[in-house]
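Input: one structure, supplied below.
The other protein chains are all here in position, but one chain of the complex has been omitted.
Naming follows writing order (A and B), and every chain is counted from residue 1.
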Amino acid sequence: MMFPYLPLAIRNFFTRPSTVQFPKVPVEAKKNYRGWLAYDPEKCVNCGMCIKVCSPSAITRTVEPVEGGEKITYEFNMTSCTFCATCVDFCSTKAIHMTENYHMVSEDPKDLVTVGSRIKETKNKNKKLTCGDACVFCTLCAKNCPEEAITVDRAEKKWEVDHSACVKCGICVEKCPKKCLSFEEPAEEKLTCGDDCVFCTLCAKNCPQDAITVDRAEKKWEVDHSACVKCGICVDKCPKKCLSFQ
Amino acid sequence: MSVLSKIIADSASKSPWIYHINTGSCNGCDIELVAVLTPRYDAERFGFKLTGSPRHADIVVVSGPITTQSEERLKRTLEQVPEPKCVVSLGSCPQSGNVFKGSYSIEGPLEKYVHVDVTVAGCTPKPEAVIEGLYKAAGILKKKREAMKK
Partner (left out) sequence: MIVLTTILQILIFPGFLFASFIGLLLAGIDRKVLARMQHRIGPPIIQPMYDFFKLCGKETIVPAAANRHVYMLAPWASLCSLIVMCLFIPVGGLTFFSGNADLIIIIYLLTIPAVCLIIGGSSSGSPYAAVGISREMVTMIAYELPLIIVFLAIARVVGRGELVFSIKTVAEYQIANGALVSHIALIPAAIAFLLIIPAEVGTQPFDTAEAETEICEGPLVEYSGKPLALFKLNSSLKMFIMSALFTTLFIGVVYTGNVIADVVIFVAICCLVTIICMTLVHAVTARLKIEHLFKFYWTVVAGIALVSLILVWAGL
């Protein structure tokens, strides 16, 4: 009969135990420990990518209309989270990060959530996604759009965006290899005259602001954009229907 | 007899015996629970002990989402634990089902069967967090014992 641990047992009796006395001695988690989630609502652009990639569906978003825009609240439920940090990886603005806090113990599970909200103002709604001339219709923007708001037809060289679905997250702007996507204030519509113009001067005579100047002899048509109020009378009166706002 | 009842109430928090039920867990939380009894974390210095029978236990630690097969056994085991008792849910599975939510064989959160006294969240919780949770449960046991006396 062999007792291989006997000298070890006797030796251990006289040495200091290797216990880390936890509640008396505070213990920190190691670097990069994936603990309690932290959320910065100011950086969040409400793209919803984190909700899509969360496998236990631990994230919920509520949108309430308030004065001046919408209040968007994200709630991260730690009692459902599996701490995989996929939401951290997929967040395009790095609004989510995991702290090293592992003390997630409570008598009431409602304490174990991270909540953040921000108010999204409506004036920002005016900026629209526009595609520049350098577009090669590679379809990368359409593939990466989380809301599937972009439609690109490579054969017919058409690029369209559904502005009501676009949440302006900016993922397409980053992914575009030609850097031709950007958010811009839409250009103001200006009065333009087409090629069918016969210089009949009917538009000039009917303009209430006298903004249009027509020279029949020299075949010149000019409009003063600052004076034009876009009433549309000239568009109605033109016999050739060559006036429009673009 | 008040000295004796005070001694009994104090002892309720100084000698909490644990019974562990695994209702379909992946075993990650179970490993962290028995790691708490190893020399490095040593929960036995607070008097914690794993028992073999639910009738001997004070704290019941449940891990795992409650599967259909283990639901009946869980209910019967919880009935066998004498008062005063404390239920601790370990990990995020008993609270919400974690990634198994909505599955055809998951019966739902532990709150449906018994009132959960302490929740230890994490997937898996660190052993220090498990010790904190058990320590809190031992404190709740003392209050329950004093309430029972009245």
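As a working rule, a contact is a pair of C-beta atoms (placed from the backbone, for glycine too) under 8 Å apart; a residue touches a chain by one contact, two chains touch by 3 or more.
This one's a predicted model, so the numbers in the text were calculated from it and none came from an experiment.
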{"item": "Option from A:18, A:55 or A:192 whose C-beta touches the chain left out", "value": "A:18"}
{"item": "Contact partner of the left-out chain, one of B:27, B:53 or B:103", "value": "B:53"}
{"item": "Interface with the unshown chain - residue positions in chain A", "value": "3-6, 9-10, 12-13, 15, 17-19, 21"}
{"item": "For chain B, the residues touching the chain missing from this view", "value": "7-12, 14-15, 38-40, 42, 44-47, 50-53, 55-56, 58, 80, 82-84, 145, 148"}
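Just so we're on the same page, only the chains that are shown with their structure count from here on.
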{"item": "Rounded Å distance between chain A and chain B, as computed from the means of their C-alpha atoms", "value": "44"}
{"item": "Residue numbers on chain B that touch chain A, as the complex places them", "value": "39-42, 45, 92, 95-99, 101, 116-123, 125-126, 128-129, 131-133, 135-136, 140"}
{"item": "Of chain A, residues touching chain B in the complex", "value": "17-23, 27, 29, 55-58, 77-83, 102-109, 112"}
